[in-house]
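All protein chains of the complex are present and in place, except for one that has been dropped.
First chain written, first letter: the chains are A, B and C, and each begins at residue 1.
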Amino acid sequence: MNDRPISFSFRSDNVATVAPEIMRALEAANHGLAAAYGDDEYSALLNGKFSELFETDVTVFPVSTGTAANALSLATCARPYGAIYCHEEAHIHNAEGGATEAFSGGAKLIALSGAHGKLEPATLAAALKRADRGVRNRSQPDAVSIAQASELGTVYSLEQIAAVGSCARDAGIRFHMDGARFANALVKLGCSAPEMTWRSGVDILSFGATKNGAMGTDAIVVFDKQLVEPLSYRLRRAGQTWSKMRFAAAQLMAYIENDLYLRLASHANELASRLARELATIPDVRLMAPVEANLLFVAMPEQTIEALASAGVRFARRGGGVIRLVTRFDATEAEVDQFIALVRRFIA
Amino acid sequence: MNDRPISFSFRSDNVATVAPEIMRALEAANHGLAAAYGDDEYSALLNGKFSELFETDVTVFPVSTGTAANALSLATCARPYGAIYCHEEAHIHNAEGGATEAFSGGAKLIALSGAHGKLEPATLAAALKRADRGVRNRSQPDAVSIAQASELGTVYSLEQIAAVGSCARDAGIRFHMDGARFANALVKLGCSAPEMTWRSGVDILSFGATKNGAMGTDAIVVFDKQLVEPLSYRLRRAGQTWSKMRFAAAQLMAYIENDLYLRLASHANELASRLARELATIPDVRLMAPVEANLLFVAMPEQTIEALASAGVRFARRGGGVIRLVTRFDATEAEVDQFIALVRRFIA
Amino acid sequence: MNDRPISFSFRSDNVATVAPEIMRALEAANHGLAAAYGDDEYSALLNGKFSELFETDVTVFPVSTGTAANALSLATCARPYGAIYCHEEAHIHNAEGGATEAFSGGAKLIALSGAHGKLEPATLAAALKRADRGVRNRSQPDAVSIAQASELGTVYSLEQIAAVGSCARDAGIRFHMDGARFANALVKLGCSAPEMTWRSGVDILSFGATKNGAMGTDAIVVFDKQLVEPLSYRLRRAGQTWSKMRFAAAQLMAYIENDLYLRLASHANELASRLARELATIPDVRLMAPVEANLLFVAMPEQTIEALASAGVRFARRGGGVIRLVTRFDATEAEVDQFIALVRRFIA
Partner (left out) sequence: MNDRPISFSFRSDNVATVAPEIMRALEAANHGLAAAYGDDEYSALLNGKFSELFETDVTVFPVSTGTAANALSLATCARPYGAIYCHEEAHIHNAEGGATEAFSGGAKLIALSGAHGKLEPATLAAALKRADRGVRNRSQPDAVSIAQASELGTVYSLEQIAAVGSCARDAGIRFHMDGARFANALVKLGCSAPEMTWRSGVDILSFGATKNGAMGTDAIVVFDKQLVEPLSYRLRRAGQTWSKMRFAAAQLMAYIENDLYLRLASHANELASRLARELATIPDVRLMAPVEANLLFVAMPEQTIEALASAGVRFARRGGGVIRLVTRFDATEAEVDQFIALVRRFIA
């Protein structure tokens, strides 16, 4: 089968391959029979391995996409008449087609501003204060969601996460983390998975794996045990409970085994840093946000953008002379260097 | 990784492995980059290959489970105030946790009786006649759904499917086929895929693959072009659009390549026939429905059932001295023979 | 304004006028200002008056229709993946356009058979036993709903209600009563309102008033305090919270004041009994169910039905030579006698 390779792409981490370790784990899982719908031994092991990783007893639900992870997590946190606070650039708000509203039965996303794609605790606190609790025609605060790393490629510090968590706890609402790029953020902070999650107040986590080397599974990691049962029913009726669950479990276990996910993310982050470092030296090129994970938002002259596109480079345009570049675990330094050379040439 | 194999199981086709051909296709697909969310070349090829198979221009949407395939297909066919007709034993009615009601915004399943798990066209016609069209407090007819093969392991003849299709066309409603065991039915009828679907009036098909050798993908095959666009949005917001869609496409293409799916299903069906043939010769054992695919519903004395269970045989109990046996593409004649020997021994 | 009066109608209690006492109460309420959305003093009084009537502390929510009362009550009792048990003839199942499914986010109605429109406790208990609790692809038991009086005009005895209540309590599910014809049933039983409701296990009641003399308000009476808050939000977002709530409260208070509702229902019931008594004496005429409230289902020759219709009598046809007759608080004995005379004449 010949797929014309997109040889030179900073378009998305979704165009990547599957990491060889994960491919091998799928092969290894394909022996003997296994009980269906998550009652198999792989799935049992999965909970154990993630509980070790997170240093607490967690329940892991593999799901097919990040949208499923986010929307079903939030639908379990929010009443139909609930409000969910997020950043105005949040993927759940802008790029999931109303999935959270649909699965929750009409909960409302309250979009807040904040520098570089990050929700600011003070802004959240002020919004929660304005929430008119008990007033029957107002959506009632039920959850806050942040993306770590954020949609703009920035990363919340532990202090910032804890401050959001503290706000949530004070308000009696649930704290969801959209970790579509969880590993990239973890690498950046250099902290442990529990520190970046439940120890900072996170109740439920969308744990991304597909962008960083898995084949087709992300997961919901549940810290708040009250959410486990209702979520399990919601997942099944959403068509998110694979019959051959062992293959999702196998991917996720291989993903964290021996810190594979951290190594993959480190590589992607390093390529992003390399890009950022070099781009910073080019006149008329400007980084729109700190580069802290594997995403870059870069302003450059329109004719340079056109020239790059014409040369066959793949990236996303964000309008107003801004492009988004995404680095991947399976990209190379050579690609970065080639790209930089092209930019220099076209801008000259 | 050591999963204790369930060595002897007629519990479900969901406990099966992945067919080696499909495993190899996944490996083969893992080279180079591919556009995300179904914009890749594998997905384009997928539509082409299935259009060849179905001898008409179809659109194929891979999904993670049969529940997703069924509920999202039906939600696209039915208005929120619509009615969907099905058999009272239908999986969509009894075993998907209200998924169709949820995704459709409250459409109503009208469950009808019929011998051996099959909806009878006359019963459907009578129900449609009673439907009180235009009456504002009645759910309005929008779709009919049949399972081919049925939940009881029987298979509709082409004439029966066409009769349902004719009813649907006369009533101006959509015709959905739940093909969780599509291949097993096709093998039984010995007809072509188009004959069993759109040529008999089917508008949209849940095309099962996971039970019969795929790893974790089924598909929706759309014949009625009006359904394509709304379905594509519904899938995305349901979290059913994989970013690395090529791996689902690769599974599905390998599944139909060189009639692999028919060979796998033939084997399972033959094992079921062998079971049926032998069971018919055992006193106090009775088949509850014709065995036409890979499912058997068998009545036997309770103490025989207990003895089988104690011996470690896996199967599903249906109450009242009835068990369900399911054969798989990866099971063997030896297993069938061993099972028959056990039944004979315990019943004696 | 000249509405051509339908002079002779047994079609429905919905065609009735407003009782003069209720009309006067509306006039009386139209003085001075009143806080909006139920924060007024009429609404406060309403809770007090109904708490007296029901001999316990209840919360009353006026709503515009019985469908709103039923669907929002049940949506508050059931999780989206919940199951609600009811009779197969239930109005919530057949004549509310999927309202309960919609408001609940996809809960499933499990329709059970039972003689004369009444759910039998043994049938309910058996269904609850089959419910596969904890199985993720089954809708989980959350509520049972009965109509008192039933859709077939029969009335549950206190023992029968208590038996349903006992089933519900044992199963840990909520018990809803659809009291669209609450007063007619209460009159029939000659018991108190608390006896027919919470003392028999009812958690939440759709309290009908419009069919029996109010202008355009029914109510939800909540006995289970846990339901009050979530219901109040659901009502507001359903558009069921009138700004000028005092006028709904005024109707409902006048309705129960000095047992007006019982007097109105007694009259309707007596007319129904008179009809039943007389019809029983006519050859070829047969009552299909015991006449215990203000509804009669009567079998008679098709040509008699045609003749009655041609003579201008209004009634509902139920197919198969059966008609439904409904008596009203504002109908007269003379009308009944005239109708009987017509039947006698046409049948001869």
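In the analysis below, a residue touches a chain if its C-beta (ideal position, glycine included) is under 8 Å from a C-beta of that chain, and two chains touch if they have at least 3 such contacts.
Nothing here was measured: the structure is a model prediction, and the numbers come from that model.
Trainee: Of the residues A:E96, A:D203, A:D218 or A:E292, I need the one that contacts the missing chain.
Mentor: A:E96
Trainee: Considering the whole complex, which of A:P62, A:G105, A:P141 or A:G179 touches the chain not shown?
Mentor: Result: among the candidates, A:G105 touches the missing chain.
Trainee: Determine which one of C:V18, C:V228 or C:L342 touches the chain that has been left out.
Mentor: C:V18
Trainee: Touching the absent chain in the whole complex: find that residue among C:D40, C:D203 or C:E292.
Mentor: Candidates C:D40, C:D203 or C:E292; residue touching the omitted chain: C:D40.
Trainee: On chain A, where is the contact patch with the chain that was removed from view?
Mentor: 67, 80-81, 94-99, 101-103, 105-108, 136-139
Trainee: Which chain C residues touch the hidden chain?
Mentor: For chain C, the residues touching the absent chain are 1, 3-7, 9, 11-12, 14-18, 23, 25-37, 40-42, 45, 63-69, 71-72, 96-99, 102, 210-211, 215-216, 233, 236-244, 246-248, 250, 253.
Trainee: List every residue of chain B that touches the chain not included in the displayed model.
Mentor: Chain B touches the missing chain through residues 37, 79-81, 105-106, 136-137, 140, 230, 232-237, 241.
Just so it is clear, only the chains that are shown with their structure count from here on.
Trainee: Just curious, how far off is chain C from chain B if you go by their C-alpha centres, in Å?
Mentor: 42
Trainee: Just give me the whole-number Å value for how far the CA centre of chain A lies from that of chain C.
Mentor: 51
Trainee: Could you put a whole-Å number on the gap between the CA centroids of chain A and chain B?
Mentor: A distance of 33 Å separates the two centres.
Trainee: Enumerate the residues of chain B that touch no fewer than two other chains.
Mentor: 67, 96-99, 102
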